[in-house]
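Take a look at chain A:
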Amino acid sequence: MKQYFKNTWEGLWTVFVGMKITFKHLFVPSVTIQYPDVKVPLPERVRNRLYVNMDDCIGCDQCARACPVECIEIETVKSMPEEDLGKTSNGKKKALWVTKFNIDIAKCCYCQLCVFPCPTECIYMTDVYEFSEFKREDLLYKFSTLSGEETLQKKENFEKFQAEKEAQKAAEIKAKAEAAAKAKAESESKPNSDETKQSEPPKQENS
Partner candidate 1 sequence: MALRTEELILNVGPQHPSTHGVLRLEVELEGELVVKVKPHIGYLHRCFEKHAEAMTYPQVIPYTDRMDYLASMYNNFGYVIAVEKLMGIEVPERVEYIRVIMGELQRIASHMVALGTYGLDLGAFTPFLYLFRDREKILTMFEMTCGARLLYNYMWVGGLSHDLHPDFVRLAREFIQYFRPNIVELNNLLTYNKIFIERTAHIGILPADTAINYGITGPMLRASGVNWDLRKNDTYSIYNRFDFDIPVGQGHMGTVGDCWDRYYVRVLEMEQSMRILEQALDQLPEGDINSALPKRIKPPVGTVYQRVENPKGELGYFIISDGSLNPFRVKVRGPSFVNLSVINELSRGHLIADLIAILGSIDIVLGEIDR
Partner candidate 2 sequence: MKKAEEIFELIKSGFPGVTVELSADMPTEPIISVDPLKVHEICKFLRDNEDCKFDSLMNLSGVDDANGEKIKEEDDSEIIKGGTLSVYYHLHSMSLNHKITLRASAPRENPEVESVDNVWKAADWHEREAYDMCGIKFLNHYDLRRILMPYDWEDGSYPLRKDYKNPEFYNGMKVPY
């Protein structure tokens, strides 16, 4: 019986206690804000959309390797010896044309693992967090400054260069071989030649 009245009393009393607390909160200024109109200031270390400063990128592929979700795709082409790509802001010499630097932001998990290995600090996270798109393809960010034609040209250039180089190399080797053969022939023609001297056999180069 005592328990019965105690229950009744507790039931009512704790309800009143609760009501008192909620009543007090009616007059506490609200903590929420009107989001698109008012925005919370973001701290400086905030991790949002990735950005790549292509002026500084040397195409070292370290960020792509660090990425756990493989959202960064980098393709590079070697530059010509006569081309000067300039230097990055911290003094590294650029040697590669970055023909493709795509970040699929839809895949990005904002873990910041790509930021730390970068030797030139050119990839970093910005404070932009409103970048929704209607199509998933629009979230594929292409950072490379080279246009498609330029890329093709660079590739062609490089291939040409490579081919030339190779041809040159082959020619050199050929010349060497010929020279060696000549020397051999000469040495053979000379009776008192050095026996230890050996001529290399001509290399077969397939390019």
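As a selection rule, all candidates are chains of the complex that A comes from, given by their letters.
Heads up, the rule we're going with is that contacts are C-beta pairs under 8 Å (C-beta built on N, C-alpha and C of every residue); 3 or more make two chains touch, one makes a residue touch a chain; residues count from 1.
Everything numeric here is computed off the predicted structure, so don't read it as measured data.
Student: Which one touches chain A in this complex, out of 1 or 2?
Tutor: 1
Student: Report the residues of chain A in contact with candidate 1 in the complex, numbered from low to high.
Tutor: Chain A residues touching candidate 1: 7, 10-11, 13-15, 17-18, 21-22, 25, 31, 42-43, 45-47, 66-68, 109-113, 116, 125.
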